[in-house]
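Every protein chain of the complex appears in place save one, which is left out.
Each chain carries a letter (A, B and C) given by its place in the written order, and its residues are counted from 1.
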Amino acid sequence: MPMTDLQERIATSFQAQGLMTTLGAELVRVAEGEVHIALPFSERLSQQHGFVHAGAITSILDSACGYAALTKAPPGCEVVTAEFKINLLRPALGDRFLAIGKVQNAGWSLTVCTGEVQAFSGDGSAPKVVALMQATIANLRPPA
Amino acid sequence: MPMTDLQERIATSFQAQGLMTTLGAELVRVAEGEVHIALPFSERLSQQHGFVHAGAITSILDSACGYAALTKAPPGCEVVTAEFKINLLRPALGDRFLAIGKVQNAGWSLTVCTGEVQAFSGDGSAPKVVALMQATIANLRPPA
Amino acid sequence: MPMTDLQERIATSFQAQGLMTTLGAELVRVAEGEVHIALPFSERLSQQHGFVHAGAITSILDSACGYAALTKAPPGCEVVTAEFKINLLRPALGDRFLAIGKVQNAGWSLTVCTGEVQAFSGDGSAPKVVALMQATIANLRPPA
Partner (left out) sequence: MPMTDLQERIATSFQAQGLMTTLGAELVRVAEGEVHIALPFSERLSQQHGFVHAGAITSILDSACGYAALTKAPPGCEVVTAEFKINLLRPALGDRFLAIGKVQNAGWSLTVCTGEVQAFSGDGSAPKVVALMQATIANLRPPA
């Protein structure tokens, strides 16, 4: 599929994800093998100390990895996350978060992605990596 | 800490998690080494096919494991999720979901939990396990 | 496949694993959805402090999970480990170790297993769980 068609397909799919709207996430980049999703800070996403909850960080990174895998999937395939592992490196403290999912290996049935979430503060300092993911995404072939 | 104090402390902490309110999650059980969190289905939590997004499933299971670890933490400790791994076994399809986090081993600095999310449909059939987690939670000691 | 055929097939496959012989591991139980592999202590398997190396513990548990998955695989399928995650709960200290792999969910293309390694000391005390695994095993179908 040409990249512009893929970008449109992914934008449409993203819009259909109720959770992304509920969290306030935005799809900001779709390239071959790499997808970025941004999330502005909101108290609605907090854990008990006021930082962003690991679950919100995980949600956008899982979506970024899944869509990155979709850019490399065989024509006609859907993708579904089989599993992932995430390390939370430091408190998710910032004004805005950017999840970056990248394909590391695209096989016939499984795609392996890695990803990170960067936290941006409003003061112009360099972003900090708050989470690292390694994920396995399965290709779902259409019924023959 | 006596269990009733712990239950109160965890209920207060849960209430302070903006994300749990945003998702519509409820704390339903706090026992020694085991915590349950429920999540009713909502389109606001969906992925692109209308099932509940892996991120929402993960969020309640991460919280359940974290609070289970807290029930076993040394007095005065806070806990923070260091990392987890989750397998998504089937689409999260149901009226209501129940995340169960259990402590498997509580060490001096790290607690290992396992957890699952069960999906309940409205027709009275047996619940189905839709996700399995293995998580590492770190104890944060108060400054000496 | 009847269980006795499966047991024979797994015993033959186990014998063909050079690494299991090198480590000194033994296949001790094959049941539907559950496989046990034992490993006697040897200095040849140590890490720098004299305990059994995480790599040896992981090797027998990976094999136990893989063969457990094979007992549930569709006829004619081979299996291959796609990924796993392991927590090392305490030093692998003991005379003998037992890896237990169990199928949690067997899907069309992926099987999810959990497993643990128990350490036995010579003094008759209860075994201790030294490791917990959650693994994803892929079914490899024969060419049509």
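Keep in mind that, in the parts below, a residue touches a chain if its C-beta (ideal position, glycine included) is under 8 Å from a C-beta of that chain, and two chains touch if they have at least 3 such contacts.
Please read these numbers as outputs of a predicted model, since none were measured by experiment.
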*In the full assembly, spell out which visible chains the left-out chain is touching.*
A, B, C
*asked:* For review purposes, identify every residue of subunit A that touches the missing chain, sorted by number.
replied: 85, 87, 89-90, 104-105, 107, 112, 114, 129, 132-134, 136
*For the chain that got dropped from the picture, name the residues of subunit C it touches.*
13-14, 16-23, 42-48, 52-56, 58-60, 62-63, 80-88, 91
*List the residues of subunit B that touch the chain left out of this view.*
82-83, 85, 109-110, 112, 136, 138
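The rule is simple: only the chains that are shown with their structure count from here on.
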*Touch graph across the chains, line, ring, star, complete or other?*
complete
*For the copies subunit A and subunit C, give the interface type as same if over half of its residue numbers appear on both sides, and as different if under half do.*
same
*For the Cα fit of subunit A against subunit B, please give the angle of the superposing rotation, nearest 5 degrees.*
180
*asked:* Measuring centre to centre with CA averages, how many angstrom lie between subunit B and subunit C?
replied: 28
*Just how far, in Å, is the C-alpha centre of subunit B from the one of subunit A?*
21
*Geometric centre distance via CA averages, subunit C-subunit A, whole Å*: 33
*Touching two or more other chains - residue numbers and ranges from subunit A*: 82-83, 85
